[in-house]
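Structure record follows, encoded as structure tokens.
Omission of a single protein chain aside, the complex is shown with its protein chains in their original locations.
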Amino acid sequence: MLSENLTWEFPSSAEEAAGLLLRPGALLHAGGTRILKTCPKSVKLLIDTGGLGLDYINFTDNAYYIGSGVTFSEIVKYPAKGKSLPLLQSSLSGAASTPLRNRITIGGSLKDFPLWSSLYAPLIALKARVEILTDKPAIHTVEDYVSSGIIKTKHLIKHLIIDEESGLISGVKKFSILKFQYPAFTIAIALCMKGRMVEDARLVITGVRNRFMRFTKAEEMLKGKTLNELTLEEVHRHISPSFMSDYKFSASYKEKAARIIFMDLFKEIKGGMR
Amino acid sequence: MYKYVNKPAEKIDGLSLVTGEEKFTDDFTYNDMLYVAILHSGYAHAKIEELDESEALKTKGVAGVLSYKNTSSILYTTAGQGYPEPSPYDTRIFNDVMRFVGDNVCAVAAESREIAEEALKKIKVRFSLRNAVLDFEKSESSGIIIHKDDNSHAKIPVYFNPSENLASKVEASVGSFERAFETAPKKLTCTFYTQYASHCAIEPHAAVTWLDSRGRLVIQSTTQVPFHVRRIVSSVCQIPISKIRVIKPRIGGGFGGKQEVLLEPVAALFTWRTKRPAKLVYSRKEVFTSARTRHQYRTVFKAGYDTDGKITALHLDALENSGAYGSHALTVLSNAGSKTLPLLNKIENLKFTGKGVYTNLPCGGAYRGYGATEAYFGLGQIVDMVCQETGEDIVEYYKKWTIKPGETSPVFQALGEGKEGVAMTIGSSSLEECITIGARESQWYEKRKLYSHSTGYNDGRYKRGIGMSVLMQGSAIAEVDMASAYMKMNDDGSFNLLTGATDLGTGSDTILSQIASEVLDIPLSQIVVTSSDTDFTPFDKGAYASSTTYLSGQAVKKCAEGIKKQILKTGAEMLNVKLDLVELKNGFVTSKVGLSRVSFEEVCRYSFYEKNQYQIQASASHVSPKSPPPFAAHFAEIEVDSMTGIIQVLNYVAAVDCGLPINTRLAEGQAEGAIINGLAYALFEDYYFSEKGRLLNDSFGKYGVMTAADIPPVKVFLVSSYEETGPFGAKSISEININGALPSIANAFYNATGKRLFSAPFTPEKVLEALEK
Partner (left out) sequence: MKISININSRLKELEVKPNETLLSALRNNGYTEVKCGCSEGECGACLVLLDEKPVNSCQVLAMSIRNKQVKTVKGIGTLYLPHLIQKAFVEAGADQCGFCSPGMIVASYSILKETGNRPSKEDIRRGLDGNLCRCTGYVKIIEAVGMAAEKSLQEETQKPEAVCTNM
């Protein structure tokens, strides 16, 4: 349980919220679903992000700007044009449950990166960037945001930036036995094509030992080739995620399953191209 | 032919439920109420050396602490069974020995739930740890005694030996298994495992208690067994039965999980001592760990059979993990034999041996299927194996070898509930038709052939298969269970029906009204039902053993017939014709000669105010001489991803004989619910424990419950038969259909892959393991 001795603030601008965040024991509140689960004891002040006006999805300069207050279901319902956003939509449409998606926000899901995240794999595959507000505003790639530990610092997430890539072909799959169940892992593949040639490849998995992993060897292998030049086995060899065992699945099973699902997805994407 | 039974009548509480008008236990709040929270053991096996509650008691808003220090050490069983219970008396409300992670250390009552929970943290307990038994197969030889010198004892003369960790032991035999097995031309020996499971009723267990204006204790709780609650609370809390009233409000599902007296004594004691209302509601985590579960089982089947497939010898040896306390340990065990072995009644040499062992793990209890689910997993595959060996189609095999109307099985008599059973001949069965319909609707013959190894259909990654199994259960416990009903007539021609029967969401209030309506030929709206209030409704043993429609229904039928007689008598008197010349029709007493008639309203007015006045009223009790089995044939079609090991159910068909379904829609609903629960149990529901015996998946999310988005197409066919001893020919339907998924899917798996699954649930890893064998 959260402490009863809590105060709430309802700032109306991002700057104001960022300022309040400097107070001791301050925590941003978005959907609240994670806060209610972890119930951090140290929290004295909850800063509600509902009034910050960060619930926009804009498309400008060939990029999507998705405010941190946007919920998963708002993204899923957004009439997307282009190739990038559908990958994210596809992943988020399978996240949690219908009522939870109405509550879970982008900001809360970025700041808190659970093993079952439906957000990170597609974002990393899309080379998405995140704009944060601290004492000095900054834009990081989502990958950097996690790897460099910025995720752990106190800051306000303003929005996500996802570039539209016209040559993109992509897909995402989660692994769970039931529809509404914390997925064991999520795999996203994004290939940037130039004609029939792979110009850039991002192969990402989340739910692994180090939270996320990119199959860089396989990515390198793909670059500069057409999809028909490569046999699946060649790519397959470089898909070796490392997992932790849990009560439901052993690490070795998850590794096996991840490789199969990766290949399934890869085949689907390849098939979809024809 | 019928007007009110055998119809898809709407539930009488339906609209109130779906508009949120009906109240469940936790919806009741009383002035000045205390909230109770329980401290549970974090250790699997430990003795409390010291319990210091002083800091908790000093907390503002705390009204009291209950523990072994200030509560009675009376032994009882939490199993809500008839008296004397066949489950061992091995439980105290609070004990100084903790026998599983989740056992009760003590309880705090406070002005709010938050304060109670805060106070729990201030209780200091010093434990001395003991070695724990976490593997039920090693319990007997572990050298660790779980109920050591604690006076645990059996209430009835049955084998009970806590010094060997034996909570129960059952043996029965017919013919000579050994001799027949020895000489059998073909033999099979297989070991099967079934796992723990939670009932997952969406409403968590709860109890609210208070004193009425005359100082009597009122208990409102989520119970399947209000009368057993009254009796058991009286005995453990030392409060006379005359001073206790138990009211069952709406219940949010039970499935056996609420056939247990767990929370009531704790809340009752707080109320009794403080004179204040008290409320105790389990969190979902508590339901998973501290309430009851399905027992874990190992079953070993030995079968000897002829080259033509006739099984000549069958031995079922069952080992049951009772958990820390022996609730239902004996009866679930005996039912593993008694609800399965009679199905193949032509087997002349049968043996059943079973043991229920204590472990330091969560406690088993009653769970829909009640031992039968556990045993059918193996039995259904043994039959398939015999058929594979002899080349006979399993559908034909079951038609030939299963029990038929007019036939009996010696097992009925050999295996009872803690005593000898009751001999019985089958009066009704439409099993053959069920098998035929199921085979047709599932396209059995075409698919079985298509998916068999020889066609090459299954050479790829995805392999399809179809499998089936045949099941039976029972309807009430013969010569043990009693139900009763009371009815009286009101001046507008309506009736009050008071029954002890317990509607858990099963719809029994509606079904019992339909039965009364049919007898009296009046619409459902004219029957006002009150059920399960120990002050007002007559005794009923409660909702378990698939008994309510069959047993309580018959009590209501008898009762309504009593009313009918009186109405006819008074009607005849009013019409001035002979008793045998009047009949009931559409709410009137009508003369068979001439056109004269009087309405029910007139009859009641007359009986109240005019002449020879009396209250038209009747009561009736019913005990059944039999426990007529419902039958079912289940067909599952699956697809196995041989690379990931994931099994997908493509289609599920069940044809069920529940006698005459009183309410066709509710009967279908019972079957559908049980099937989906059975499928989930077969595929993934399980308990995972840490090395120290702590349950790891103690939430819906971690446990995994199917939603509407996950269910496969399920088709249920009700195939009526007529059971002479049941109301209008009815038998039961609530439990049987949870038993089919395990054997049917396993047999489908064999059809798809040529491999057998011996351990449930069929998780992807286990499937891959089986495929690699």
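As written, the chain order gives the labels A and B, with residue 1 at the start of each chain.
One rule holds in what follows: a residue touches a chain if its C-beta (ideal position, glycine included) is under 8 Å from a C-beta of that chain, and two chains touch if they have at least 3 such contacts.
No experiment lies behind these values; they were computed from the predicted model shown.
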Touch assignment to the omitted chain, from A:Leu22, A:Leu36 or A:Met244, lands on A:Leu36
Could you tell which one of B:Gly587, B:Gly669 or B:Gly754 touches the chain left off the display?
B:Gly669
Looking beyond the chains shown, say which of B:Pro8, B:Pro405 or B:Gly594 touches the absent one.
B:Pro8
Kindly note down the residues of chain B that lie in touch with the hidden chain.
8, 10-11, 13-24, 26-27, 199-204, 250-253, 255, 283-284, 504-507, 665-666, 668-669, 672-677, 699-701, 705-709, 711, 714, 716
Residue positions on chain A contacting the omitted chain are 1-8, 10, 29, 31-33, 35-37, 46, 48, 50, 73, 96-100, 102-103, 179-180
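Here is the rule we use: only the chains that are shown with their structure count from here on.
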Which residues of chain B touch chain A once you look at their complex with the stated criterion?
114, 117, 643-646, 683-684, 688, 696-697, 701-702, 704-707, 709-710, 763-765, 768
Chain B-touching residues of chain A, taken from the complex the two chains share:
1, 4, 97, 177-182, 247-250, 253, 256-257, 260-261
